[in-house]
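This report refers to the structure that appears directly beneath it.
What you see is the complex with one protein chain gone and the rest in place.
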Amino acid sequence: MTQIRHILSASQFDRPFLDRIYHLTNKIRQFDKSKEGLMYLQSLLPHQRAMLYFTQPSTRTFLSFQSACHILGIKNSEIRDTSTSSEMKGESIEDSLRTFSSYVDLIIMRSPVRGLCDRIANLLDQSERPVPIINAGSGPDEHPTQALLDIYTLQRSFKDFGGLEGKTICMVGDLKRGRTIRSLARLLTLFPGTRIIFASPEAFRIENDLRSFLQTSKFEFLETDQFSDAIYQSDAIYMTRIQDEYDTTVGESSKVDSSKFFLNASHLKHLKSTAVIMHPLPRRNELDPVIDKDPRAKYWRQERNGMWTRVALMTTLLGVDQKILLPEL
Amino acid sequence: MTQIRHILSASQFDRPFLDRIYHLTNKIRQFDKSKEGLMYLQSLLPHQRAMLYFTQPSTRTFLSFQSACHILGIKNSEIRDTSTSSEMKGESIEDSLRTFSSYVDLIIMRSPVRGLCDRIANLLDQSERPVPIINAGSGPDEHPTQALLDIYTLQRSFKDFGGLEGKTICMVGDLKRGRTIRSLARLLTLFPGTRIIFASPEAFRIENDLRSFLQTSKFEFLETDQFSDAIYQSDAIYMTRIQDEYDTTVGESSKVDSSKFFLNASHLKHLKSTAVIMHPLPRRNELDPVIDKDPRAKYWRQERNGMWTRVALMTTLLGVDQKILLPEL
Partner (left out) sequence: MTQIRHILSASQFDRPFLDRIYHLTNKIRQFDKSKEGLMYLQSLLPHQRAMLYFTQPSTRTFLSFQSACHILGIKNSEIRDTSTSSEMKGESIEDSLRTFSSYVDLIIMRSPVRGLCDRIANLLDQSERPVPIINAGSGPDEHPTQALLDIYTLQRSFKDFGGLEGKTICMVGDLKRGRTIRSLARLLTLFPGTRIIFASPEAFRIENDLRSFLQTSKFEFLETDQFSDAIYQSDAIYMTRIQDEYDTTVGESSKVDSSKFFLNASHLKHLKSTAVIMHPLPRRNELDPVIDKDPRAKYWRQERNGMWTRVALMTTLLGVDQKILLPEL
């Protein structure tokens, strides 16, 4: 398993790392079952402080990380909006981040600036306080912890059905602009025999670089605009919303008819009884809320899994993962 | 005593519940007297996480609840302004709240949307994570924890003077639009022999539904526009500010002469020596700051009582109230 100092990209994760996070997360969820277990988790890192530096707004990911800190006893500070901080005006972003590193032991950052995490990790590694960085989403390119929780949810969902290997994952919606899709597809190549069906409107098909990567990896995949036909073959339906915030012209997305790629109650009868429905959330109209009550709907658990996998990741990064794996419950 | 899963409305509180909160709060204040006592309180719920979802701004109530969480060791997350969260744009409020329920064990919410708390409590009760909801103020209709702290303060103030039963409470100011007045008046009917004098300008008299309720309950009350005459008869003066944020036309409130319903130093000599002066705060000019030094002024203690009654409420809701009542100090 790769020794990891920062979490910058999903491309850092190899199969042993994913499997270890899977086991750690399962163990951590056992601790969640009692006050004693939860207090044990809180005893692991109460002497540590984390900065949640979220200059790209994200309530969901922010709360997930903050709760993960709470679970481990980590104290946290936050920057949510640099525009409110006059003191930081005129200061370089490098100086600001170096300031945070003076006060805390871990920096979790989400920024619209591509490559910023790598640059800061590199800067701090050369300083007297080389604190670890976790990329909590950087512009359109990387969101490694989302990929991690998706893989965990898939592994967990299929643990009694032969595991994730060999399963068919159907990814649906805006496959062109969703960073989630890119990271998850790449990580699925680490699970032999797994197959992806990409179901999207012509305008939102996957990008060439991902297609090339999958072809080079000799990974089996299919692209289709017939979502209905894909449903009955799938073990997991991974829904995504149209990422219209990346439209380059006004109304670009609304010109595309995406309605054939919405999942609604009428599809449920075609879906395998052991299949799972996932969504990175937030959803719009591509996933009908009436589906929430179907036992195959796993997106709320997937969201909560995000919190637990982030706990697992932080214990790994801060060197207390052995303290999770070792004790008998 | 009613078993309570959520705190949605002051109408949920019956007399045994109020008496129990009174005893709990008194006990909790004993714990506040030493570091050991405070650490015992913090040991009750340190494994729990609460969301403070305050989309209607309220610094005072927010800080009171947050401090109550701190006292019990509860970790907290907050949403103060949904407009800053782009991720939540386009997401239904039900999905947002369900997301919070994925991460926390308790949701404390204040919202301008009438009935939202009930709707969310109902939604979560049908989900896999039925976390309790506390209504920390919902638009113009309900603010149950304010009513709770008011009752506590009255009970506490009169504990050496025969209790709240039989006392005369004079409510003053904008009685038409203050939700505090409505809830408090209803709860006072649970204390036999208590009497209310409503002193207000004609334009700000209590609403018909409250008047009918009190009549049906055979509760003794009086409406007057002669505040000065009411003072000497009263055991408690409950001041309120003009709620001009609910004006339906610009300057509506300022057309009413409310100055006869202001309390100032000249009134103090007419007030019983055992009487108390209360105010839900914030105040404007209806309550002269020179009164702060009068020993009968209880509004700052009333504010602090708010924190302690909220601690008591949370221990009840989260099932650790027995751990407050049992130990000998």
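Just so it is clear, A and B label the chains in written order, and each chain counts residues from 1 on its own.
Everything below uses one rule, namely that contacts are C-beta pairs under 8 Å (C-beta built on N, C-alpha and C of every residue); 3 or more make two chains touch, one makes a residue touch a chain.
Please read all numbers here as calculations on a predicted model, not as lab measurements.
Among the residues A:5, A:23, A:98 or A:119, only A:98 touches the chain that is left out of the figure. Only one of B:58, B:217 or B:233 touches the absent chain when the whole complex is considered: B:58. By the touch rule set out above, chain B reaches the unshown chain at residues 35, 38-39, 42, 57-61, 63-64, 66-67, 70, 80-81, 245, 281-284, 289, 292-293, 300-301, 303-304, 307.
The omitted chain makes contact with chain A at the following residues, 46-47, 49, 51, 75, 77, 79, 84-88, 90-92, 94-96, 98-100, 102-104, 126-129.
As a working rule, only the chains that are shown with their structure count from here on.
Here the C-alpha atoms of chain A line up with those of chain B after a rotation of 120°, rounded in steps of 5.
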